[in-house]
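Working notes, structure below.
Only one protein chain is missing from this complex, and each of the others stays in its spot.
Here the chain labels run A and B in written order, and each chain numbers its own residues starting at 1.
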Amino acid sequence: MAKSRNNRDVAPSAAATTQASVTSTSSTANITAPAATTTTAKSSKAAAKSSWDQMVLNIANHYTKSTPQRTKLLDAFMAFLVVVGALQFLYCILAGNYPFNAFLSGFSATVGQFVLTASLRIQTTEANKSDFPAVSPERAFADFVVCSLILHFFCVNFIN
Amino acid sequence: MSANSLQVLAAAGKGESTRTALRVIILCLIAAAAVSSRLFSVIRFESIIHEFDPWFNFRATKYLVANGFYKFWDWFDDRTWHPLGRVTGGTLYPGLMVTSGVIYHALRALTIPVDIRNICVLLAPAFSGLTAFAAYLLTNEMTTSNSAGLLAAAFMGIAPGYISRSVAGSYDNEAIAIFLLVFTFYLWIKALKLGSMLWGALCALFYGYMVASWGGYAFITCLLPLHALVLICMGRYSTRLYVAYCTWYALGTLASMQIPFVGFLPVKTSEHMPALGLFGFLQLLAFLDYVRSALPSRQYQTFLWLFAGGTFGLGLAGLVIATSAGIIAPWGGRFYSLWDTSYAKIHIPIIASVSEHQPTAWPAFFFDLNFLIWLFPAGVYLCFQQLADEHVFIVVYALFGSYFAGVMVRLMLTLTPVVCVAAAIAISTVLDTYLDARSPDPENAKAEEAVEGATKKASKSGLKSTTKPLVGIYSYVSKGVVVTAMTLYLLLFVLHCTWVTSNAYSSPSVVLASKLADGSQHIIDDYREAYQWLRQNTKDDAKIMSWWDYGYQIGGMADRPTLVDNNTWNNTHIATVGKAMSSSEEVSYPIMRQHEVDYVLVVFGALLGYSGDDINKFLWMVRIAEGIWPDEVKEREFFTPRGEYRVDDQASETMKNSLMYKMSYYNYNSLFPPGQAQDRVRQVRLPEVGPTLNVLDEAFTSENWIIRIYKVKDLDNLGRDHASAAAFDRGLKKKRAAKKRAPRVLRVE
Partner (left out) sequence: MSESPCDHDSPMWTPCNEDVNSLLCRSFPGDASYRELREEHLAPEAPVHIHAPQVFKNANLVHVISVEKNYVKESINVVIENIDKAAQDEYFIPFTADQVSRLGGVEVKDRKDATAGPFTAEVAEFDPTSDTQYLRIQLPTPLKSGAQQTLGINYYLLKAYKPLPAAIAQDEPQFLAYSFSAYAPSVYTTSKQKTEVKFPSTSIPDYTKLPGSGDIKEFPQKQGSKLTYGPFDEKPAGAVEPVEVRFEFTKPVTHISLLERDIEVSHWGGNVAFEERYTLYHRGANLSALFNRVKWSQSQYYNPNTYAIKELKFPLKVGSADAYYTDVIGNVSTSRFRSNKREALLEIKPRYPIFGGWKYPFTIGWNSDAKNFLRKLSGGGYVLNVPFLEGPKQVEGVEYEQALIRVVLPEGAENVKYYTTIPPSSISEVEVQTHKTFLDTIGRPAIVFKARNLVDDFRDRELVVTYDYPLSATLRKPLIVFASMMALFVSAWALGSVDLKFSSK
């Protein structure tokens, strides 16, 4: 699990930095790439370093090329959620989970929000248009808002 | 309805709005049929709450209506499980009570004051109408044929498998849960098809409602991930699946955790782990899916293998560590018994003692589902033929549901919806094929004259076929034969359902009915007689000890504190009562004093031949007590040396000395001429000398002796008896008892 989280971290954080400096996309991608490479390379023993480099590079390239501005905003938000979630988890491990419902509702709020945002992202992506004939981007956003409201209502209620 | 008017109808039926109107009318009729077929017991008896558990729900509902929602939430009930009490608000599924409470207040607001009892009694039939509607919606998602939906609704409305739990008065969680189950499935299919977050959220909300209503929600919790997993394994992962599942899981889990009784279970117990696991797995898949779109396939392959291998290893390790460290609870006992039917018998007698938890007998399937059961595989086969995502769901549900229905009688309930849907698909396909009305065929009209219900369906299919010409059957003879046969089956089904409902499922079990010689109905109302007596003529806080079956009824009807009840949360406490019942008076008396018991209630059927009495349940008491005190209570000793369970003079000494035996047969033989006392349940002659009771007084016996209530004597009178040596004491008592009995025998003569 930890590794997967780590891996997912890579792409969005790259996204976040790219967003910060839109003008020099390729250079920032290059900067983050080695960092990502080292983390993944440590855990995977047999993989050739060059192919990993290549892969990550490809992903980054693909991302920067084909992602619209709005979606990047979403990605930034998702990355933020991942960080918050990781922090909560860390806190839980280090400081104990005493008010368990508080931890749980906080953590599920981040996870739930992440999932909802991911769904919104998927639904608004042009490439997935064929999968969602009935869902226009506006409709997707309305759904997203409604779902988030429900989610946070439950979380607040659960936190006591 | 004549053929002529039908043609007019058919002509009119071409308009879409007319068809919609017709459909609405048919659905309303189906709902009306569903409701009215459940009213047998109200008409035959009265508007009364049935059986055992509903009495608790009813009592809780009354508490909710009287005290408001917040007090209900924090309800600590000190009138059950004396002296422990029960945190009732946190240990029940509040959905049912809240539903009735809301209906009650809504009707009040509409200035229609209806007694809360009537709302509770009629809730199940009302929801069965909704279930029929939900079945219609669900089936419509499966097939393009409208008739299938209507048929499914009709089947759902009158299938005995569902009626068994939803007759008027059976105010149990299942009453609303089945509707929620079917509707949640409908919403799930809808969400999956559209890939819409909103439908997913709706699905989650109804899932939350379901969790609030019934422990069987775990069925959904396991079925939806299973469906998703099967889809993934079939290579049908799609972003729609991701959206639907993740929205459902994220919101649904949070919603389910709002119920105090469920609390942290969704993240702690193994039953909920598949859903969580799949949730994580879907995140990975989504990520992989994204990566795949970004990478050339060669690179993607290596990436995939490394990634998948690493994740799997880590995940497995995490799970093992978590389980062994006790973070995730092992699976519950009831759950184990689902896998191994003999598990409960060996390890948890209290679960095995409930007849609903027994494995289903084969005839029960036919009894509860009639001809649907053999149409069911046909329907599933038809689903295989199309095999879109939603058909996979039906297939998975069918397999899963059949297995569980085979393991536990009461899970027949969860199988019924899918059987209805699948059978409806099968029948509508058959009818659509054979009622191909390319030319107006006489069979159509003939079939229509037979039943009104079938008429509408047939006309519907007729209409359908005009728009969709089929390569089909050209011989009118075969058409006629098949259609007639189907109509006949449908008719028989209706007959069967009515018969089963009226004969098997409409008895309140609180009230027994018997036929007198002149054919008039005689009502045996011993339960309520005794409960009313307790309610009116004992102290308000008199503690009643009885076997747990009657706990809820005593709480509901007699309004007195009980030691144990049908919420069997504390096995030890139940075993204590079992021990008190199965031990001798000398052992039982201190137990009863310790628990401040004032009255002891037993159910005794020997006079009337009522077989559900306590002597027949006695072995379970012994077994449960033996589970906790294997040294003091031994099941073996209750059998004769030849291994028989007897109550006559051959009965074992332990049996004869047990409190239960004594309470049941105390004074019984004075009803008969000497030596003629007869037990009409077990068909034996009882010993000539009846048992004597030293620590209890007979306080009340109902008219037909079904309920016998004993008062526990005060300590003062008996202090010396207990102090003296047991063996000497018994000898003394026997002598005294013999003296006492002499005049009584005389008086009888």
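Note that a contact is a pair of C-beta atoms (placed from the backbone, for glycine too) under 8 Å apart; a residue touches a chain by one contact, two chains touch by 3 or more.
Nothing here was measured: the structure is a model prediction, and the numbers come from that model.
One of B:Met557, B:Ile574 or B:Met621 touches the chain omitted from the figure, and that residue is B:Met557.
Summary of contacts with the chain left out: across B:Glu529, B:Glu596 or B:Glu635, the touching residue is B:Glu529. Set against the missing chain, the residues B:Ile48, B:Leu84 or B:Leu130 yield one that touches it, B:Ile48. Within the whole complex, the absent chain has one touching residue among B:Ser17, B:Thr111 or B:Ser355, and that is B:Thr111. The set of chain B residues touching the chain not shown comprises 45-48, 110-113, 511, 523, 525, 528-533, 535-537, 556-557, 667, 670-671, 697-703, 705, 711.
To be clear about the criterion, only the chains that are shown with their structure count from here on.
The mean-CA centres of chain A and chain B are about 44 angstrom from one another, to the nearest whole unit. By the touch criterion stated above, chain A contacts chain B in their complex at residues 1-4, 7-8, 11, 43-44, 47, 51, 54-55, 58-59, 62-63, 100-101, 104-105, 108, 111-112, 115-116, 118-120, 122-123, 127-128, 131-132, 134-135, 139-140, 142-144, 146-147, 150-151, 154-155, 157-158.
Contacts from chain B toward chain A in the complex involve residues 194-198, 200-201, 204-205, 238-240, 242-243, 246-247, 249-251, 253-255, 257-258, 264, 267, 280, 283-284, 286-287, 290-291, 293-296, 299, 302-303, 306-307, 310-311, 314-315, 318.
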